[in-house]
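All protein chains but one are shown at their positions in the complex.
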Amino acid sequence: MADHKAQGSGLVNMVDSVIAVITNDGRHIVGVLRGYDQATNLVLEDSHERVYSTKSGVDVVALGLYVIRGDNVAMVGEIDEETDASLDLQSIRAAPLKPIMHG
Amino acid sequence: MAEPEPMEEATVREPLDLIRLSLDERIYVKLRGEREIRGRLHAYDQHLNMILGDVEETMTTVEIDDETYEEIIKTQKRTIPFLFVRGDGVILISPPLRS
C-alpha cells in the first residue's frame, strides 16, 4: 500500500475533479469524483452520461449521484474543464464506444 | 541464472516449460477476437502475459454482403516493433517447428 501511494498510481490526484469514466459496456459517464477504493469502485457526484450517435449530436442524460462498480470501469480520464467547456457537443458525430470484448 | 543446467533447461514437465524453451524464438499466438500474432518471444509470466518483438498481427473480420448475403472474409495485417500482450486474451501458443 505504501508503494501504491508513493507512486500515485491510484486515483488520488483526481478526487474532487471532473472525470470521464468509460464503462465496460461502452458508456461514457462524466461527473465529479468524490471517492474510490482499491477495486476501482467509484463515487461520482453531479454525473451525466454522454450518449453518442452518428446521426445527431451528443445527448446528455443527467444521472446525479452514482456509485460505479470497479469491475465495470475500463478507463477513468481527468477532464480539462476549459477544453471540455469549449466542446460543441451538439456538433459531435460519433458511434458509441464498443463494449470491452473479453471474448 | 547463476549456474545454467542444460538438463534442467530442456526438461518439459508442465505446459509452460514448452514456452520457456521458445524464449528468443518466433512463436505463433492465437488471441480472442479473431486476432493472430507472430513474433519473437522475449518475456512471459504465469498468466501468459508476453512481450514479443518484430510482431506481425493479423486481424480477421467477416462481413456479410448486403445483396448476396455472402460472407466476405477480410484480413488486416500490421507490424509492431515491440508489443506487450495481456495474457487473458491468449487462446493458444505454438512454439517454433523444430526439425
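The chains carry the letters A and B, assigned in the order they are written, with residues numbered from 1 in each.
Definition applied: a contact is a pair of C-beta atoms (placed from the backbone, for glycine too) under 8 Å apart; a residue touches a chain by one contact, two chains touch by 3 or more.
Rule of thumb we're sticking to: contacts and distances are computed from a predicted model.
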| item | value |
| --- | --- |
| Per UniProt, the name of the complex member that is left out, chosen from "Two-component GAP Cdc16", "Ras-related protein Rab-39B", "Replication factor C subunit 2" or "Sm-like protein LSM2" | "Sm-like protein LSM2" |
| Touch residues of chain B, complete complex, unshown partner | 1, 16-17, 20, 23-24, 33, 42-46, 49, 51, 53, 80-86, 88-89 |
| Missing-chain contacts mapped onto chain A | 4, 7-11, 14, 20, 22, 24, 26, 28, 40, 50, 52, 70, 73-81, 83-84, 87, 92, 94-95, 97-102 |
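Heads up, the rule we're going with is that only the chains that are shown with their structure count from here on.
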| item | value |
| --- | --- |
| In the complex with chain A, residue positions of chain B that touch it | 32-33, 88 |
| Chain A residues within the chain B interface of the complex | 101-103 |
